[in-house]
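One protein chain omitted, others in place.
All chains are identified by letter, namely A and B, in their written order; residue positions are counted from 1 within each chain.
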Amino acid sequence: MKPRHKKMAVIALSVSALAVSVVLVLNAFQSNLVFFFSPSQVAAKEAPIGKSFRVGGLVEEGSLKRVGDGTTMKFAITDTAEVIKVVYTGILPDLFKEGKGVVAQGKIADDGVFYADEVLAKHDENYMPPEAAAALEQAAKAQKTSFTQ
Amino acid sequence: MTINWFKYASPASFYFLAGRMVPYFATLAIIFLVVGLYIGFFVAPTDFQQGEAYRIIFIHVPAAWMSMFLYVIMAFWAGVGLAFNTRLSSMVASAIAPTGAMFAFLALWTGAWWGKPMWGTWWVWDARLTSELILFFLYIGFMSLQAAIDDPKRADKAGAVIALVGVVNVPIIYFSVQWWNTLHQGASVSLVQSPKMATAMLSGMLIMTLAAWMYSIVMILTRTRLIILERERHTAWVSELKEGVLE
């Protein structure tokens, strides 16, 4: 091979190697390289069985109950499609509220309940004063009622 | 009138130019810092979810942004120095590293102090936090490599290689919250969407970012001046400076 051809061959090989690597990365992103699983993924049996993993979603409205000694909590995590029941003993973070984001680490027992060792609050990227939040909520409610009518 | 920009690529003229610019940028940095902190702590309203604790954002976000910006700028100047053999650009790159490392550390540290009350943990190994930690390590690697090499020319070029290799990490940090399910929330401010913050909060954060920019410029210019003096100590103009002939 002439040196010029050799150089062209090296460049062509490099470009195709990079193209293949892009395909590989994109392919990987379709799978579950995740920090936490959603309740739907758990319901679809995509989460590990018998091993510790994280579930993330919203705390279902009206699901939070304290049981017995007062440090054990029962609540449900939802992604609006599926719901998973969680039991946790310990201190909840300040931001933990019904309807807000949460990530829990633990295991699913045979009874389908998720026993959490650690509960973290996940907040969103919105920052506003409480009045603005209340106004937004009002607006959302008004819209909802106008839809149903 | 055309300005001969290349004049300032000579370390000697840059030394004096930078010396004249430092006081202005320092003044701006102090003004922005005072205004930004005032808005951040007295004007910006309490957040509807996080209460008062969100106010750490006024330090955390500017620090995180600067740590990424400065890395890219450092790699850029190091690369220019490597490609065109311009001494001054490599000196600027070396001057950026400590400030960048400081901001990366500050971002991690304030993040931990924010994470504990809000998320309930000091640290999690999610993609955003891990990649920012790697950024901090990259700054440390760059600085220790340069410190270990006695010959400044070799130090500049070797540093450039490691800085350029590490650039891959910056987009990973930035997009990690979109690519993976992370505990860290998404970006509140971006170029393509309207910001998801109340105006007073946003302006406080942006002014604090300007303060961080100005502070970085002051530190980088000052440090570059020191590096110039150290490397040019055998030249005529530095000895004249020492004898008080110049300036």
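In the analysis below, contacts are C-beta pairs under 8 Å (C-beta built on N, C-alpha and C of every residue); 3 or more make two chains touch, one makes a residue touch a chain.
To be clear about the criterion, contacts and distances are computed from a predicted model.
Visitor: Since a chain is absent, check the UniProt entry for it and pick the matching name: "Nitrite/sulfite reductase", "Acetyl-coenzyme A carboxylase carboxyl transferase subunit beta", "Zinc-finger domain-containing protein" or "Heme exporter protein B".
Guide: For the chain not displayed, UniProt's protein name is "Heme exporter protein B".
Visitor: Write out, one label after another, the shown chains that touch the chain missing from the document.
Guide: A, B
Visitor: Would you indicate which residue among B:130, B:203, B:222 or B:235 is in contact with the undisplayed chain?
Guide: B:130
Visitor: In the full complex, which of B:9, B:73, B:112 or B:140 touches the chain missing from this view?
Guide: Hidden-chain contact among the options goes to B:140.
Visitor: Residue-wise, where is chain A in contact with the chain that is not depicted?
Guide: 14, 17-18, 20-22, 24-25, 27-33, 46-51, 53
Visitor: Could you list which residues of chain B touch the chain missing from the display?
Guide: 82, 130, 134, 137-138, 140-141, 144-145, 148-149, 153-154, 157-158, 161-162, 164-166
Here is the rule we use: only the chains that are shown with their structure count from here on.
Visitor: Quick one: chain A and chain B, Cα centre-to-centre, how many Å?
Guide: 32
Visitor: Spell out the residues on chain A that touch chain B in their complex, using ranges where they run on.
Guide: Spelled out, the residues of chain A in touch with chain B are 29, 33-36, 38, 56, 91-97, 100, 103, 118-134.
Visitor: Would you mind writing out the residues of chain B in touch with chain A in their complex?
Guide: Chain B reaches chain A through residues 45-51, 53-54, 57, 117-121, 124, 126-127, 179-183, 185-188, 196-198, 201.
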